[in-house]
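In this view, the complex is presented without one of its protein chains, the others remaining in place.
And then chain A:
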Amino acid sequence: MPAHVPNAGLNRRDLLKRAGGLAALAAFTAACGGNTGRPSGGGGGGGSKATLAQWYHQYGETGTKEAALKYAKAYPDANIAVEWTPGDYGSKLASGLLSSKGPDVFESQLNIGMVKSNQVVALDDIIADVKDDFAPGDLATNTVDGKVYGIRMIVDPQVIYYRKSMLDKAGIKPPETLDDLVAAAKELTTDKVKGIFVGNDGGNALGGPAVFASGGSLLTEDNKVGFTGARSAQALSKLRQMYADKSVLLGAPTDWWDPGAINQGLVAMQWIGMWAVPGMQKALGDDLGVFAFPKADAEGKAAVYSGGWTQFVSAKSANVDAAKKFVKWLWIDQAEYQEDWSLNYGFHIPPRKSIAAKASKLQSGVAAETVKLTTEFGYTDNPAWTPKMGTAFTDVLTNVIKKGADPAAEFSKAEKTVNGELARLFG
């Protein structure tokens, strides 16, 4: 599953009803305590063991929840209450972290705001011994001011998978430049099948890779705006071209992170993460190839967004030490569980080099090719890139891709927002 989970069922009417008509009832029940995922304190067979709430978003692959429960049960030193969240995990987590009723341990992606508002604790002490076993990017994405705040659980590269048979039939080679991709998508589009699926929003997920593939970055290493160059503007115009050509599938029943569209033969190519490889192989067999987001111009190089999930300890937890101990146990000591989590449901790259090296399922076929592309072209998020900056950048993409706005003009609008954020964060 992707870093950004789609909307799911929040209902204003329900909220209003609760706040209004059922307020009286709510007032009484509130006294009985909310469901935080922890069993109610006091009684229970826990003895002197601490109880920790561990929050997950809902993974799409079958067996993941059972696996998470299995790990929790196996932990000897505390009672672990797993909270599995379908739908809008991001919002639930954000409000959970505002109160002491939130999680003790949770998965997310780090942004500097979480550190600045003291929501997470540094985990340098538990990662110290094995720091070298993590890839530099996976450490950097969880590091603010030299401190490591999260333990990477899984790495999820996002690339383009394609139906070999469809490209062969049209006599098209896997695209090597962005121009090739735009041309191929157009060529492969028929009245029944679209060239490519890049999301129902028209391709916002491609924005970051397009910037990196044209020599830019969202934020530079010294935290300045990095996406406003003329080459990046050019790359976005090409994404617009692909949209305007009507080569992209829109309005699919599932979104880009689900292999539904390519599996059902609605498209020849799809932007998606490696997590979906088992699902695609089951439906398509060997009729599956992979390439990275291609270089946007002659001087550029291909780009693979290396997303994923990371485990954090909430600073508001009443048992920070016990929570850290549990995180160390599960995500550092238990190699067997880490391997199970990465390979037995969806496919993810284990962040520990020692485990990745042994991952036989990732050593053949498209999975192996994806891992190779990630090693060569992968980039990770800069934790200083805040959600507010992300929203401003998404607005750029929507305006350019969907409405045909001028990228340079849109960039300068977003630059203002991003600089405002940078000033707030770094003074």
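Descriptive notes on the structure:
Operating definition for what follows: a residue touches a chain if its C-beta (ideal position, glycine included) is under 8 Å from a C-beta of that chain, and two chains touch if they have at least 3 such contacts; residues count from 1.
We take it that contacts and distances are computed from a predicted model.
Hidden chain, UniProt protein name from the list "Sulfonate ABC transporter", "Spore germination protein", "Formate dehydrogenase iron-sulfur subunit" or "Multiple sugar transport system permease protein": "Multiple sugar transport system permease protein". Within the full complex, the residue among A:K224, A:K353 or A:K403 touching the omitted chain is A:K403.
Among A:V82, A:L139, A:A185 or A:L249, only A:L249 touches the chain that is left out of the view.
For the chain missing from the display, the contacting residue among A:Q58, A:S91 or A:N223 is A:S91, taking the whole complex into account.
Touch with the chain that is not drawn comes from one residue among A:G113, A:G137 or A:G229, which is A:G113. Contact between chain A and the unshown chain involves residues 6-7, 9-14, 18-20, 22-28, 30, 90-91, 94-95, 97-98, 113-114, 116-117, 119, 191-192, 200-202, 249-253, 266, 386-388, 390-391, 394-395, 398-399, 402-403, 413, 424.
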